[in-house]
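So that we are looking at the same thing, I have put the structure below in structure tokens.
Only one protein chain is missing from this complex, and each of the others stays in its spot.
For clarity, chains are labelled A, B and C in written order, and residue numbers in each chain start from 1.
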Amino acid sequence: MMASRGDEFAELHRRMRVIRVFEDTCVAAHKAGEIPGYIHSSAGQEAVPVGVCSVLRRDDRITSTHRGHGHGLAKGADLYGMMAELYGRADGLCGGKGGSMHVADFSVGMLGANGIVAGGIPIAVGAAQGLGLLGSDAVVACFFGDGAVNRGPFLEGLNWAAIYRLPVLFVCEDNTFSAFTHSSTTTAGPGPLARAEACGVPGERVDGNDVAAIRAAAERMVAEMRAGAGPRFLWCKTYRFSGHVSIDPALYRPQADVDAAMLRDPLLVSRQHLLSLGLGEAAIDSIDAQATRAVVMAQTRARSAAPPPFEAAFRDVQDADMPFLSQRMGA
Amino acid sequence: MMASRGDEFAELHRRMRVIRVFEDTCVAAHKAGEIPGYIHSSAGQEAVPVGVCSVLRRDDRITSTHRGHGHGLAKGADLYGMMAELYGRADGLCGGKGGSMHVADFSVGMLGANGIVAGGIPIAVGAAQGLGLLGSDAVVACFFGDGAVNRGPFLEGLNWAAIYRLPVLFVCEDNTFSAFTHSSTTTAGPGPLARAEACGVPGERVDGNDVAAIRAAAERMVAEMRAGAGPRFLWCKTYRFSGHVSIDPALYRPQADVDAAMLRDPLLVSRQHLLSLGLGEAAIDSIDAQATRAVVMAQTRARSAAPPPFEAAFRDVQDADMPFLSQRMGA
Amino acid sequence: MNTLTMGEVAARTLADEMRRDERIWVLGEDVQLGGIFAQYKGLFQEFGPKRVVNTPIAESTIMGAGLGAALVGTRPVIEMRIADFVMPAIDELVNQIAKVRYMFGGQGRASVVVRVPHGLHPGSAAQHSQVIESWFVNVPGLVVVAPSNALDLAGLLRSAVRSDDPVVFFEPKSFFKQTVDMPDDWPAIPFGLARSVTEGDDLTIVSWAQAVPAAETAAGLLRQQGVGVNLIDLRSLWPWDEAAVLASVNRTKRLLVVQEGPGASGFGAEIAAAVAEMAIGLKAVSRVASPRIPVPFAPELEAACFITPGKIVAAAEQLLQR
Partner (left out) sequence: MNTLTMGEVAARTLADEMRRDERIWVLGEDVQLGGIFAQYKGLFQEFGPKRVVNTPIAESTIMGAGLGAALVGTRPVIEMRIADFVMPAIDELVNQIAKVRYMFGGQGRASVVVRVPHGLHPGSAAQHSQVIESWFVNVPGLVVVAPSNALDLAGLLRSAVRSDDPVVFFEPKSFFKQTVDMPDDWPAIPFGLARSVTEGDDLTIVSWAQAVPAAETAAGLLRQQGVGVNLIDLRSLWPWDEAAVLASVNRTKRLLVVQEGPGASGFGAEIAAAVAEMAIGLKAVSRVASPRIPVPFAPELEAACFITPGKIVAAAEQLLQR
């Protein structure tokens, strides 16, 4: 599909830049009071979803987290649809009913962000099991944070995938923090990968800021999974550039760590990589500018898009219902 | 306290025999319709609680499972009180309100059997944490089955104990089955110990039918724990001699496995050990007979003991309550 | 006519539906052996290990994996063993299954049936006896049914596995071994349709699940006293048959709600409240339920929780005096 290694990684770079600009734009829009609710920015972590999703087919599925914009955009969700969702517009991917924490685009296999830490894990293994029952060879990539490895569903889901040999790629997006807490203080033992292996899921650790490394590992693993080898685990070490939520100044992060992380910005790493592949500075700048423009256009459109009609609040609840009774009290 | 190694292991043998006879007696009484509810017999697994509890102090705590009679008796719970509880009598350890699945004896640190698989794990880590806060050097032994290692609380509890360095001895009583299912079909990876280590809890595997081996390992670990080394894990491989519940013929167990297990009956192993320590056959037989008599006496007494008075049903619910309202509807 | 246990009826119904629709499959602990109430007996033999899946003891993931499998287009039947074991899976049921369709704007459906044997059962004590229906009535997105007998269970099970909505399917666990004479064929029963068990103009009794047989006996006893009881077995708790209940109460002016499990914020409260709001000329309403105590083990104490004809008749007599 992609012409050359240069073009290929230029495209990945573009996707990462879209996510970065999307996140920064939305954080600003939230602080400005334009976007309601909460924004969990994935700035600094773009290499993970972009690297992994670059080796997935459209009919492969992903599950996501509360920090899910990047996962959706990397899997191919419509940029405007996602922006409109965050703005709570009728045009949003979920018709404005989900917002940032519930962005989803089933048409590209993005089964939804999730407001519950580790909530995507059982969904991912079940999706893989269901796909198997339907005779599909699609695989599922399951994104979760370093905080999620301390919740029960992590153990249960990995064990589950292993016993049924399900094609699930577990992707631990280790951004060093669980909300406002350094994860090293709440996670014992040698880390996520050792836990996975102890549950029968082999894997490896990669540089979570290097999209090429992630892509290479994911490519290998997805091929193995599609061939029936069972689940795989990818531990991606990275760093959260911003606060846990948009309004969190994240003062609990040691400045030296932040500075070091900025030097390993996945977009810088990618730029270096593109330069080494022969792309020029100007070409890369133009990719970046193009990505920025796309986000700005999406925002401009979302800003002026219509909100959902009030009746939409009562749609898609359940088919068998008591609309009279259920609305009587609150109407 | 114990005079010689011979006496010491004779006492452990006696405790194991008490448990065996207790279990067989209760299963028969349940089948005969004397004991209500369910009975989960621990016959075949006696070496585990007896070995572990033999190194615990009275103020050390244990948590248990649905298969908890042996844990309680090993920790020193009153034999008659336990029998009376299974019979649903006022004299029972829980006044007849718990039954087999909820036997408890807080006076000896037995914090309760549990009807929820893995339900004792978070309680155990919390108890250890609480003891630490109170300045006690007591430790907690946490018993659970091989089925429990696939439930979320296993991961959460082990990680918890490790990060706070809590003195919890996790004891996996691996009797090969999870209810009616061979656990090998539902547990992936290298097994419980590897999972524990991956959560930062070191440990070892011992022969779950050899009370001396279990005692030796537990003794070492408890000493380490009391010295502040943090949690430890003991994986005891054994076999469930009977069905999951009293009425389960357990036909799903391969006969060859059952036969092999019977040869490794912990009471046979213990008898051999006692013989090797110089005890005579007659002495051992008399220990066995004495144990049997004690259980029979307890049963005879429990049979004719009084049931709890009806009002007891409304006691120990909560202090701040609405007794009128709460009883009105059901009274 | 065939004489079958309720367990067999349940198994045959599901087998029927699984033959009809290949997307239906079952997951849960020990289901390959037929389930602890034999309600899946024979299914493993007929449909094999891909469609009758034994799981680890991992209720959260049984529930959550069911959801994932539904989102890609299969129709899982999620076996929970007993109501008490739903609790480790409430997050997946309430935070995820009930909400996915809505919060994703209709992009996906959680077409699952969550099967939950529930209710009192002798000697089962505090952690194996619970009734928690009202929690799920309180959760938007969920259909809740609680049949009292084999025919209703079978008919509602058909509707449940055909439904695109997630259904929490409570089953009267003490009745699985009872035999019934079943017709050769049994149809689907729509959600939200109650069954009138006895007719009468003096008193409306609304009941469901394991309390119904006691209510039926009580209705017979009251009839002997000259009191005509319209006993309504709700069968579905959400949606529930408001029309049938209101029509009856508007006639009798007296409502007695009879349920197993604690009355305080039990589902009976919703019925009593809704009737109090909507009925015309209501003279008296009352509830018979288990007291708000954990279920004790000893039979002498457990008796406090069981719903008996005697308790119902006593409450009815009081009600008729108001």
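Quick note on the criterion: a contact is a pair of C-beta atoms (placed from the backbone, for glycine too) under 8 Å apart; a residue touches a chain by one contact, two chains touch by 3 or more.
Values in this document were obtained by computation on a predicted structure and should not be read as measured data.
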{"item": "Chains shown that the absent chain touches, full complex", "value": "A, B, C"}
{"item": "Which residue of A:68, A:96 or A:230 touches the chain not shown here", "value": "A:96"}
{"item": "Among B:115, B:147 or B:208, residue touching the chain not depicted", "value": "B:115"}
{"item": "Among C:8, C:30 or C:91, residue touching the chain not depicted", "value": "C:91"}
{"item": "Which of B:93, B:141, B:179 or B:284 contacts the chain that the document leaves out", "value": "B:93"}
{"item": "Residues of chain A (touch criterion as defined above) contacting the omitted chain", "value": "36-38, 88-89, 92, 94, 96-99, 101-102, 114-118, 147-148, 150-152, 178-181, 185-187, 252, 307-310, 312-314, 317, 321-322, 325-327, 329-331"}
{"item": "Interface residues of chain B (partner: the chain not displayed)", "value": "61, 63, 92-98, 102, 104-107, 111-112, 114-116, 119, 121-134, 136, 152-153, 156-157, 159-160, 163-164, 315-322, 324-326"}
{"item": "Touch list for chain C against the chain that is not drawn", "value": "60, 84, 87-88, 90-91, 94-95, 98-99, 102-103, 125-127, 132, 134-135, 137-141, 238, 261-262, 264-270, 272-277, 282, 285-287, 291-294, 296-297"}
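Going forward, only the chains that are shown with their structure count from here on.
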{"item": "Centroid spacing, where centroids are CA-atom means, of chain A and chain C in whole angstrom", "value": "39"}
{"item": "Between chain B and chain C, centroid-to-centroid distance (C-alpha), Å", "value": "35"}
{"item": "Centroid spacing, where centroids are CA-atom means, of chain A and chain B in whole angstrom", "value": "45"}
{"item": "For chain C, residues that touch 2 or more chains besides their own", "value": "55-56, 58, 60"}
{"item": "Residues of chain B engaged with two or more neighbouring chains", "value": "150-152, 185-187"}
